[in-house]
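Presented below is the structure to which this report refers.
Just one protein chain is left out here, and the rest sit where they should.
Showing subunit A:
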Amino acid sequence: MTKLFIVPQRRIGLPSGIWTRRLWLALGAAVAGIILSTLLQMSVYSQPRLPLAGGETTVQNRTSRAYEQPAPNLDNYWSDRHAVGDLAFEAAFVTAPAKVNPGLGPLFNGTSCTGCHIKNGRGMPEKGQRVIRASQLLTAASSQNSSPASSTGDLSGDSLSSSQFPTDSYTVETIAPGENAQPVPGIGTQIQEQGVYGYAPEAVIQVDWQEQQGTYGDGSSYKLRSPQLQLARFNGQPLPTGLLLSNRIPPPVFGAGLLEAVPEANILQQADPDDLDRDGISGRPNRVWDVVEQAEVLGRFGWKASSPTLLQQSAAAYRNDMGVTNPLFSATDGKPDIDLGILKAAAIYVQTLGVPAQTQLDSPAVQRGEQLFMDANCAACHRIELPTGQHEIPALVNQTIYAYTDLLLHDMGSGLADNRPDFQATGNEWRTPPLWGIGLAQTVLPYSSYLHDGRARSLAEAILWHGGEAESAKERFRTLPADDRAALIQFLQSL
């Protein structure tokens, strides 16, 4: 109980005169903690309690189904809504007309929510799961110059001749006011890699993994890989110049409801856009377009925090990833493929999922790893604790959560940059992804990988890719002795 949470003390320089008072405070707190923990221990539990990563939504589950559990604190009403939402989240769409789930496409990346977010976990960097965002450099858009497409035809596969695709249409994703992603002619702002019969995918993508070597401080070496994208159009049309691409894997979806419920003020409080405190770490909120409110609001979701709410995130995924029109992002011909009820059901399913509890708290390596995590200042961005405030789902209200994110944008250096701005996010910036449940990533989905494009095959590789504002934290890790590096990884695995 005493190690229920290890909450980091903010490292603030204090005048030496108050050290005595701090000592007494600490002693008092310790005594109070012991009394409190004894009282709590005496209640129902015979087993030691685990950190409640998601507050009252926390589930004790370290299996492949850990991300698929409903929050245990849902009342009957919301349990039922969760169950209904589960069906919506699993529903695979097919080409209309159909008896069950018509509305797919005509162009799409995946056919169901779970098709990409398999078992609610992070998807693989493969066709059918990844999504590649595209945009056109403003300067290039005005020029009519085009470069020849690379190896067109070679990539299209012998059995998929372009004659099979009479139409030459493409999906024009909805562009929100203020969005700085200029659509690419013939592609839009996202590459749909699949089409229903008769519709050519917008492009065929080949990913080549480029390996590079690095060396730890102790002299041992490691390998990193990064994806090189090659695009070809089915119709043989050349690709425009100034094409900006951002290759992204689906993130895990549990816990997102809690992040939605964090009061904006608590997020902004940590922001330091101009690094006024000169700690080398900025933290900038993204400001994005809310299509329901018709206003610019704080962005929270997605790799660049370009989506403000889970409803809008779900609606955009239906529309752009599956080609399923809905009340928020409707078709030009008017009638949406799904109604607001189904759209909301899918969003509610995500909002009402439980968060897996941390494990292996008794492990000395995990404890050591946590200390190293703090020492390396990882928590400056991977902010450990956040409060939630109000939300229409009572189970999410007023929780203390341990998500390990500040929901802010940070410059992560040129190595990770996609160079594609997204609302206020620059080409170098990414939103700090939550780390809760990250130790289960490969239990839920073996061989799944980390970072926005899935380039990191292990947590160590993910850390080693950190740069920019995280350069010194990365260097700290890189120069640790092997045992300490292993301990830090073991701590992450315990989350």
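Annotations
Note that a residue touches a chain if its C-beta (ideal position, glycine included) is under 8 Å from a C-beta of that chain, and two chains touch if they have at least 3 such contacts; residues count from 1.
Following the convention adopted for this analysis, contacts and distances are computed from a predicted model.
The listed options are "Potassium-transporting ATPase ATP-binding subunit", "Peptide/nickel transport system permease protein", "Peptidase M75" or "Phenylacetate-CoA oxygenase subunit PaaC", and the UniProt record of the chain not shown names that protein "Peptidase M75".
When the omitted chain is restored, the residue from A:95, A:206, A:266 or A:371 that touches it is A:95. One of A:53, A:104 or A:488 touches the chain omitted from the figure, and that residue is A:104. Considering A:75, A:208 or A:264, the position touching the chain not shown turns out to be A:75 (whole complex).
By the touch definition given at the top, subunit A reaches the unshown chain through residues 40, 43-47, 49, 52, 55-56, 58-65, 68-70, 72-104, 111, 115, 118-119, 124, 126, 128, 157-160, 164, 194, 196-198, 324, 337-346, 357, 359-360, 392-394, 442-443, 445-448, 493.
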